[in-house]
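Here the complex is missing a single protein chain, while all its other protein chains stay put.
On to chain A.
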Amino acid sequence: MSGPNEDNNTQLSSHIFGDLLDSIIVDVASECHRIAKLGLDRNLEEEEEEMRLSAQARARVADPSNSSETNTKYVVDIFGQTHPSVATEIFECMNCGRSIAAGRFAPHLEKCMGKGRKARLKVTRSSTAAQNRYSRGSPVSTYSPYSNSTSTNRLSNGTPSVAGEEYSNGTYEEPWNKT
């Protein structure tokens, strides 16, 4: 038979446990209160409002009167404007000076400035200038992309002569001029 001490212990333990639990309850309540006041938790009212708006939007998309617009190339944005799929403004490339359409600008820069194989090799052109001179016209040589008029030039403008001009505009020290 356990003595009174045991019962005391049990009672005490329960009491202590109750204390701990109360503290934690207050913590949780305080945290929820904070979240509610700061609006951190998406309040159910707002959620209902957003659900209503998203249902509206979905209905608009499903509306058959809209689908004809979306089927064409031009999509109407929220201001009612349409944009061509490729941007058409013309800019001048700061590297080669050519006129490039805005929508083609990034691919052009890639090739022009050095991501592409041929563009990167252009940088080393001066060191291989001698080789180029003697391998002119050779279709096999990969180090003279623009010396070969029939080479598959990867620049957006496929004219090798124009490509040649890119690097003889004075920025590179060339002992010879390309025509």
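FYI, a contact is a pair of C-beta atoms (placed from the backbone, for glycine too) under 8 Å apart; a residue touches a chain by one contact, two chains touch by 3 or more; residues count from 1.
Just so we're on the same page, contacts and distances are computed from a predicted model.
Visitor: Would you mind picking the UniProt name of the chain not drawn here, from "Transcription and mRNA export factor ENY2", "SRPRA protein", "Mitotic spindle checkpoint protein MAD2" or "Exosome component 7"?
Guide: "Transcription and mRNA export factor ENY2"
Visitor: Consider the whole complex, including the chain that is not shown, and state which of A:Ile25, A:Val61 or A:Val76 touches that chain.
Guide: A:Ile25
Visitor: Tell me, which residues in chain A touch the chain that this view leaves out?
Guide: 8-10, 12-18, 20-33, 36-37, 39, 41, 43-45
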